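The complex is shown incomplete by one protein chain, all other protein chains being positioned as in the whole.
And then subunit A:
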């Protein structure tokens, strides 16, 4: 029933990318949260969360996405979501997060769209 979460981070020219797959919930959210401080993220860069293979996201999952946003903003960087699956984007619409996170069809599109800010 529950899909175990897997997490992969990589560094793209525009900044760090976190690729998530599986259920982002009460059990798996701490793992994502723990990965945030270790990210290589410099001012003016962009943190991309690739949600392409996320199968489920509950309020704990949303909490950790917000924590990621807070982390990026504190680092002087931006944040974007890529490949948000339909069920997840529906939850985002309900809780109004679609207005908070820029969303791109793919991680590559998110990187291409990124314009480094001064600083």
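Criterion: a contact is a pair of C-beta atoms (placed from the backbone, for glycine too) under 8 Å apart; a residue touches a chain by one contact, two chains touch by 3 or more; residues count from 1.
Note that in this section contacts and distances are computed from a predicted model.
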item	value
Among "Histidine kinase", "Amino acid/amide ABC transporter membrane protein 1, HAAT family", "Chemotaxis protein CheW" or "ATP-binding cassette domain-containing protein", the UniProt name of the subunit that does not appear here	"Histidine kinase"
Subunit A, residues in touch with the chain not shown (by the definition above)	1-2, 26, 33, 36, 56, 58-60, 62-63, 66-67, 70-71, 74, 87, 90, 93-97, 99-100
